[in-house]
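All protein chains but one are shown at their positions in the complex.
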Amino acid sequence: MSKNVLRIENATMQFGGVVAVDNLNLEINQGEIVALIGPNGAGKTTAFNVTTGVYQPTNGAVWFNGEKIIENHPQGKMKKLYKGENDGKYTHVLAPTPDKITKLGMARTFQNIRLWKSQTVFNNVLIAKHCRTTAGVASAIFRLNRREEERQRQEVLELLEVVGLADVKDELATSLPYGKQRRLEIARALAAEPTLLLLDEPAAGMNPQETDELTAFIGEIRDKFNLTIFLIEHHMNLVMNISDRIYVLDFGKLIAEGTPAEIQNNKRVIDAYLGVAEDA
Amino acid sequence: MTLKKKQTIFTAAVLLVLLLASMALDATLPSYHIAITCVKKATVYALVAVSMNLLNGFTGLFSLGQAGFMLLGAYAYGVLCIPVAKRAGVYQYFDGGLIQFSLPEIFAGFLGDTIGSTVGMLVALAIGGLLAAAMAYLIALPVLRLKSDYLAIATLGFAEILKAFFQWNALGPITNGSNLLKSYPSFEKGTSYILLAGAMIAIIVLLINSTYGRAFKAIRDDEVAAEAMGINLSKHKRLAFVISSFFAGVGGGMLAMYNGTIAAAPFKSALTYEILLIVVIGGIGSITGSVLASFLYIFSSEWLLRGLDSGTFLGINAPGIFKNGFRMAVFSVIIMIIVLFFRKGIMGDRELPDLLVRRNKKSRKEAAGK
Partner (left out) sequence: MRELIPYLINGVSVGGQYALIAIGYTLVYGILRLINFAHGDVFMVAGLVMVYATASMPIYLAIPLALIATVILGFTIERVAYKPLRTAPRMSLMISAIGVSYLIQNLAFYLTGGVPQPVNNPIPWISDTVAIFGASTKRVTIITPFLTIALVIVLVYLINHTKIGMAMRAAAKDFETAQLMGIKINSVISMTFVIGSFLAAVGSMLYFTNYPSVAITSGGMPGLKAFVAAVFGGIGSIPGAVVGAFIIGLCEEIIKGLGYTTFSDAFTFALLIVILCVKPTGLFGEKVTDKV
């Protein structure tokens, strides 16, 4: 059994009276590619946001490389409103900001591309290296960190080479075609030197050929950078081709988990996607 | 020769020409000449505008507290630099004031008159900057959590609070209450202003092009993405705020030097607005633009367009129209036109070296066309 990288434990996210993610339990092991699928509005992106610290879960915990990084329990108004399970199981509050989680080795992309618009392709990737910078402000101003800066620039060049964006490195990020912008987002996430990469719908808006290329690309970077990958995706071809395991969410609840073959034949999953016939 | 090298030479050449020009002005004109005073004032405004641009243009934090930080710098300079012998006269309502030393005199004691008092004045300016930076550090935590316009109004309010404190009679032994601070020394030559402000602006440019400056721009472009990529938002915003305030403080000290007197009243929100509009005219996100706009603004409002206020302009004599206030009215119309129709300002987000690139691209295209 390989090492456990990410464990989401009884995570519940409730907005007002709406339970977006309900008692989610999920595990990802070293080197795996795990997909989180489900119909629109099932709570997939919310689960991502909880994992990366953008939202604080209402209840539950998240473990990363064997260490508890996030924990919360219903407080204040939520005490009365809380509709989820395991109330009282958690007592501590551990709520790091997203940047702290990224520094631990978790990096993500966004469903609606969020590149830095005024910056070049090269700078978009270079800025993501900032969180690994050791130089202080004064040494950065007076260029005493020249060696580190040079090394980072070199690494960015190499990274752009790997993802195939080296020829457009001086273009503005937003001037790239859509598919390349998605690739750039992945390159940017890689620059933060993660061990776990979270991809939020990396193939959204891509045509079948681009999707195939992306499928191969995700496999490549997993091997090259020794990554564990957690992804949300609607393109079933991509999901079934590269995932080691799949989790299925519906209305915030986990309804199935298993290998691609198991998921394809799971009745609850089929019902969730296609709806249940009245007379069946 | 690579493009980068060309750009460096071009930039250095332009800066050198400007420096020589100001030295020539200093050598040929008396120090009270309008050209020299304009150079001084424009340089001070350039520094403050650039410091504001660092925050508003490069980090995307819409702060309107600049006047408050300038006020701190100005007072620190005045209080620390008034000669001991003149304190009794300046602080006549407060028994000569609480502080009975003067930095330029202390340093003159062991470094000689000329060098010593210059060092003392520089130290006083730096203390003013540090005071402003410390104040920024204190208020950053609550204030920087606020978004765009709330941040603007909170910093504006903070500057007003500072102003009230400096006019408070109980602090009179230090601030002289609502009375003027005066009789402190100042730099005589325009070139001194240019060198000092130039060095400050150079540091800001170095900062903006460093890894921290890139992080600031990432925060401006997309805060959520910046945080997700490991940039600590509160730390970096505070950093930008503190650094910007430091330079605003130094700028305030230099403004005090230029004016010759200090009172809290002129450091009102109108001063911040004036500087903000200079930043907008120059281009939000362009250091070169801010400097250029400061010079244009000060030279035309203080000197070139003065005829608009005093009856005769460009040889046209119309005292009925060209009367007191017409200059500023014309000015504000121009500003509105820029705000509405030329939103990028003079420079957009381009800098001095970029001017060369555009021309190069054009000529390359022309060459390719042939």
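Labels A and B are assigned to the chains in the order they are written; within every chain, residues are numbered from 1.
The criterion applied here is as follows: a residue touches a chain if its C-beta (ideal position, glycine included) is under 8 Å from a C-beta of that chain, and two chains touch if they have at least 3 such contacts.
Keep in mind that what you see is a predicted model, and the values were worked out from it rather than measured.
Interface note: of B:Y45, B:Y75, B:F107 or B:F158, the residue touching the hidden chain in the full complex is B:F158. Summarising the interface, chain B meets the missing chain with residues 56, 62, 139, 142-143, 145-146, 148-150, 152-154, 156-158, 160-161, 163-165, 167-169, 224, 268-270, 273-274, 276-277, 280, 284, 323-326, 328-329, 331-333, 335-336, 339-340, 343.
The rule is simple: only the chains that are shown with their structure count from here on.
Chain centres here are Cα means. That of chain A falls 44 Å from that of chain B.
Contact residues on chain A toward chain B in their complex (touch as defined above): 52, 54, 97-100, 102-103, 107-108, 110, 114-119, 123, 126-133, 135, 137, 140-143, 145, 149, 152, 188-189, 191-192. Residues 203, 206-207, 210-212, 214-215, 217-218, 220-222, 224-234, 239, 243, 285, 349 of chain B touch chain A in their complex.
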